[in-house]
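Here the complex is missing a single protein chain, while all its other protein chains stay put.
Showing chain A:
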Amino acid sequence: MVSVSSEQARHPGLIDAYRLRWKRRRLLWRSFRSRHHLTALADRTGRIGPGDILAVTTLRNEITRLPWFLHHYRRLGVDHFLVVDNGSDDGSADLLARQPDVSLWQTAHSYREARFGLDWMTWLQMRHGHRHWTLMVDADELLIYAHHETRSLRDLTGWLDRTGRDVFGAHLLDLYPEGPLGAQTHDPGTDPTQVVNWFDAGPCRAQRQRPMGNLWVQGGVRERAFFADRPHRSPTLNKIPLIRWSRRFAYVNSSHSALPRRLNFGYDGPGGAAPSGVLLHTKFLPEVVGKSEIEKSRSQHFHDPDQFGGYYDGIIGRPTLWTPDSVRYTGWRQLEQLGLMNSGGWT
């Protein structure tokens, strides 16, 4: 996803604050109106209890990832999943509709025109996520954080509550296989990080963007392989997927930035190191080659899809992303050691 353009990085001040306020209202209004796009296939939201942790996601044809996705987040302690299915034809919807902790909506409307699904998800968050910790993740993103094997999201959010934080940021870390893309086999229901288990330990660059004050972190393997000549287009890696939601909040750009503005400061104190996690990005499972062919023709991703034809072509060409400087993923302690995440004082 492309982040806010750097033109927006200018003009701080009161006027912008006022403008952002209206921007947020506009986004909320759009989202509110987009509720008509959604048809409920399985509405189990009545089972959501106070204090439950919710996961919100939009997906299309993720049958190979869903079993592990659900397994991973259930294990972390997500109590309920709010899912928008954007026209899957591979059985994803059936699988989801059968899950006791999933509420499912379907839409055939344009993903791109719904701000890449954000309008739909914002509506669901507005409707069901108020005062809940909500997690916005894609089906190919697995959140991990310090001590995630032994401590649940409830432990984490409890601690965040105690320390007065309502936002938890995460770094999107692209995992890739050792050989050429598409040459591996992945058995749905097994851990995808067994198939794609290498990553670039750096480099990342960060800059702060105005007027929203969000951090813009770029870098990593996709930049190295596909965007070296167009670094300003390279993927945004910072996310704020876990927020103690209020119906007045709105994500602006995927889960990279949000309004009100202070949510963007949640993952970066002026000094010191705040807590943050990592979203393991399993995009480069073998199916990515075929999917890229489809996505290239659908043109539903990116603000300016024509700019990204080369990106899809790069993936379709089945490159080997692995290099001798690649690092094999072994766990969160390694990622913290490498500076990709922070326990932020949570010991």
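Please note the rule applied: a contact is a pair of C-beta atoms (placed from the backbone, for glycine too) under 8 Å apart; a residue touches a chain by one contact, two chains touch by 3 or more; residues count from 1.
By definition in this document, contacts and distances are computed from a predicted model.
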item	value
Options "Peptide O-xylosyltransferase", "Actinorhodin polyketide synthase acyl carrier protein", "3-isopropylmalate dehydratase large subunit" or "Membrane protein": UniProt name of the undisplayed chain	"Peptide O-xylosyltransferase"
Contact partner of the left-out chain, one of A:46, A:100 or A:272	A:272
Of A:171, A:186 or A:291, the residue in touch with the unshown chain	A:171
Residue in contact with the excluded chain [from A:55, A:139 or A:217]	A:217
Chain A residues that touch the omitted chain in the full complex	147, 150-152, 154-155, 158-159, 162-164, 169-171, 200-208, 215, 217, 220-221, 223-224, 228-229, 231-232, 237-238, 267-268, 270-276, 323, 325-326, 339-347
